[in-house]
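Just below is one structure, and these are the notes that go with it.
As you look at this complex, bear in mind that one protein chain is not there, while each of the others sits in place.
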Amino acid sequence: MTKRMGIAEALREAIAEEMRRDEKVFCIGEDIGVPGGWGGAFTVTLGLEKEFPDRIIDTPIAELGFFGVSCGAAMMGMRPIVDVQYGDFLFCAIDQIIDNIAKMRYMSGGNICMPLVIRAPIGATGRGSQHAQSMERYFTGVPGLKVTTVSNAYDAKGILKAAVREDNPIMIFEHKLLYGSKGMRAESGAVDATVEIPEDDYVVSLDKAAVRREGSDVTILGWLLMSHFAQEAARRLTDESIDAEVIDVRSLSPIDYETIGTSVRKTGRVIIVEEGPKTGSVGAEIAAGIMERFGEYLLCPISRVASADVPVPFSPLLENLYRPDVPRIVAAVRQVIQDE
Amino acid sequence: MTKRMGIAEALREAIAEEMRRDEKVFCIGEDIGVPGGWGGAFTVTLGLEKEFPDRIIDTPIAELGFFGVSCGAAMMGMRPIVDVQYGDFLFCAIDQIIDNIAKMRYMSGGNICMPLVIRAPIGATGRGSQHAQSMERYFTGVPGLKVTTVSNAYDAKGILKAAVREDNPIMIFEHKLLYGSKGMRAESGAVDATVEIPEDDYVVSLDKAAVRREGSDVTILGWLLMSHFAQEAARRLTDESIDAEVIDVRSLSPIDYETIGTSVRKTGRVIIVEEGPKTGSVGAEIAAGIMERFGEYLLCPISRVASADVPVPFSPLLENLYRPDVPRIVAAVRQVIQDE
Amino acid sequence: MSIQEENNQANTRGQLPYEREFLLSLYERMVTIREFEDGVKFLFLEGIMPGTIHQCQGQEATAVGVCANLRANDFITSTFRGHGHALAKGLTMQEMLDELFGATTGCCKGKGGSMHMGNMQKGMIPGIAIVGGGIPVAAGMALAYKMEKSDRVATCFFGDGAVSEGAFHEGVNMAAIWNLPLVFVCENNLYGASTHISKVMRDTNIARRVASYGIEGRQVDGNDVLAVYEAAKASVRQCRKGAGPAFLELLTYRVTGHSRRDACHYQPKQEREEWAAKNPIERFGKLLKEKGIIDDKGLTTIKTRVLQQFEEAVENAKRAPLPGPQDLTTDVYV
Partner (left out) sequence: MSIQEENNQANTRGQLPYEREFLLSLYERMVTIREFEDGVKFLFLEGIMPGTIHQCQGQEATAVGVCANLRANDFITSTFRGHGHALAKGLTMQEMLDELFGATTGCCKGKGGSMHMGNMQKGMIPGIAIVGGGIPVAAGMALAYKMEKSDRVATCFFGDGAVSEGAFHEGVNMAAIWNLPLVFVCENNLYGASTHISKVMRDTNIARRVASYGIEGRQVDGNDVLAVYEAAKASVRQCRKGAGPAFLELLTYRVTGHSRRDACHYQPKQEREEWAAKNPIERFGKLLKEKGIIDDKGLTTIKTRVLQQFEEAVENAKRAPLPGPQDLTTDVYV
């Protein structure tokens, strides 16, 4: 039995199920459980306060504080799911995330568990440059953290559940344009990420990439919104008889070099697509990592399709130029294929 | 006329000279000008409050606050030099740095100047994992910021002066083991970075790498402490008739691909040495950037020598394993040379 | 008797001790904000305008009453909810509409947008949309004024919700210990997003909170534009003469949603009705009429004029030049 769902609903269902399963699980964040409110900025926790009045904790606007609170609660055996309204606000809390949440276990010589999940929406969506940043780059490779992303409702539910059951701190990045393309909180430019989801309990691995489309000529790597754009680009490329493999990298820390490596060995050409400034991107790490591991299989340099090195502009025209799109991916693929 | 100096003294002299030159320049930070105190954590501003009683501003322990203050002052035409005692504490202020200091100009459509210098000491030095991080990775590529590093006293003075005269926000990273290898604040493991410095005013470019040693077999890239280790490795490699070129990358944002490219075209082999976890390192960006620009000249994959993906451990034995050292650089060079 | 009671009395008793022109300019400025916000909301709901918006209907008296005391080179900081502050500080509807339409003629060349309105020529840095983020920044502006030994004053607008942020604490404290010429203006509209102030403060008196920093905080009726004006006047004067900082808690209410499409179901109906009755524009209009400053027809004329200006500005904005690819990468560095 399956049912069709968007990412926001899938996350909500996952949270509710995990809270039923384990009373140590609780949610914390701003405006997440206010009666008559919105269930967080993107409706993910909407209504959950009714079933769990004591475990949906609305906080003051104090990110550093409530991430610290979550850290302390996790060390005492609770399992917080921390909601940050916009990923950008992680900057306000980053000291707690990197200095405490990520390091406590190591600093204690392995005596501490930090079962904590952070959910952060990212992406440029007409809100100007302080509610738009792609924040993955700041956390990828931070020792002690695991970083993952969800690009469809199936993954959203399964990854959230897996994350809640882990004893390590996990950051889940979500994209504002993928929560749902219809209804109340739909955004202009939203992409449909609904899929059929099993009724039964399931989890999705926190360290595995997903091959979204098989192909033999080139490997396109992306995540979140870009994994959708990459698939669309691959479809268009079939017109030119280019057969692209598309991998949704999903897990950014650790990176699944097994899945990626299998593809690189096959295609010898790699395009990495990422929303966010190119310099210092996660794609840089993936490119360097692939070169180190599979350099001998590369037929040409790895190419990155990313945003310009600018803050996110407001004007929709500029924002659309900032955000990598299908034509740019298609062009990049053509380039690596021609270059030989 | 020249005089011999360490980095801490050179920075101090540069600050004093710039403050004399331009009354808009001021220093702000914790414990930087307390009479009887230390002139900041590493003596850089020691005694300056005597000459500039109103322009050495001691703050409360409130990094977010005084970085915000510096941002506001800079927009009104002042030219703050902001001291953070340990680079790690940048996390407390990163929202002001990335969301305001770096973006204000762009958000305003080019109507704002942000003449602001941030000085941050980094590096693992026996203090455990919260006073040790290599912070460059978090700021490299952040649009609106320039990021640079100083590995000897000549650069320290010239770069600080150039930075103070720029109308963009500049971050200068300094390494605790390079401030001075003698005297009060000398650290165990400190490396001598004193050099002869001209008496006369000079500046050092904020976007140029420096070739520290010419060679033809392999290019070793490093900065801060690692540029010293790279030079030592190069010296040792002459015994094996390997002729390494050593480049002190210095400027991390922007990266000087001209100087690097010239070297890569010549040697075809690149080692990037960096203190800090390998995954998500600045070296990843440099590796990806070189591949994109000069991929055709590469004789073998670029190799990164960096720290393990762990928080900085306290135990000196572990810390020494964490910090890349000369033998590891030598071994990495041997590897790329043998690999062909 | 509290300051607002005193002022209320002063305002209803006898003649108003202000020039007619001044009073009407306050009124017109408030109407401008209201019509701008209502018009923009409509454009958003119609889907004509991109992005998101945070509006300030119901809070017009705070921005107008405070900014009437400021000079062009007295800078203010604002927030994600900055349209009212911008209009009060002298930005034109045109440059703001152009900005909202993402045009290069916008006050931030289309790069800022609704949450980052500002104009350096008019004494307003781009709005800082990180809650509380503008507070230390304003302290820095005031520090610059103090260091340059001018009598300029910085003013910092923020909401009740910002009081919970560390940035508030750090910024207010630094302003206090350094005696900075900074007027803090907390627009207490009872809610931070959907969260009522009573959920986030044990003692919801913000003026009392700031006393602990050694700053006297004053609660003022934020829907009484003259009360706000007088309180701000005293605060600004205090700061100009080097006896800052000053802190105003302006009691008001947001009668619109937190951001576009918020139906405000978390606000009790009765509370909404009570505050609707305190509409600062109607209230001031009534006072002006009572005092014989203007009549109904005059008020209508003002509104009509403002509406006409707005509609013209919208038409212009729709035709305003949009940025092209070459604009994406400019304005990052000097």
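Chains here go by letter, A, B and C, matching the order in which they are written, and residues are numbered from 1 within each.
Everything below uses one rule, namely that a residue touches a chain if its C-beta (ideal position, glycine included) is under 8 Å from a C-beta of that chain, and two chains touch if they have at least 3 such contacts.
Since this is a predicted model, take the numbers as computed values, not measurements.
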For the chain that's not shown, point to the residue among A:10, A:75 or A:210 touching it.
A:75
Hey, which of B:17, B:58, B:232 or B:292 is the one touching the hidden chain?
B:58
Taking the full complex into account, what residues of subunit C touch the chain not shown?
164-170, 173, 176-177, 199-203, 208-215
Even though one chain is not shown, subunit B touches it at residues 30-31, 34-38, 58-62, 64-65, 88-89, 91-92, 126-131, 184, 188, 308-311, 313-318, 321-322
What is the set of subunit A residues that contact the non-displayed chain in the whole complex?
26, 54-55, 57, 59-60, 62, 64-78, 95-96, 99-100, 104-113, 143-144, 146, 166-168
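Here is the rule we use: only the chains that are shown with their structure count from here on.
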Can you name the chain whose C-alpha mean lies closest to the mean of all the C-alpha atoms?
A
Of all chains, the one whose CA centroid lies most distant from that of subunit C is B
Subunit A and subunit B, separation of their C-alpha mean positions in angstrom
31
Centre distance in Å when subunit A and subunit C are each reduced to the mean of their C-alpha atoms:
36
Hey, how far is the Cα centre of subunit B from the one of subunit C, in Å?
42
For subunit B, give me the residues that contact two or more of the other chains.
95, 99, 106-107, 143-144
Mind pulling the residue numbers of subunit C that touch at least two other chains?
108, 110-112, 116, 128, 130, 166, 332
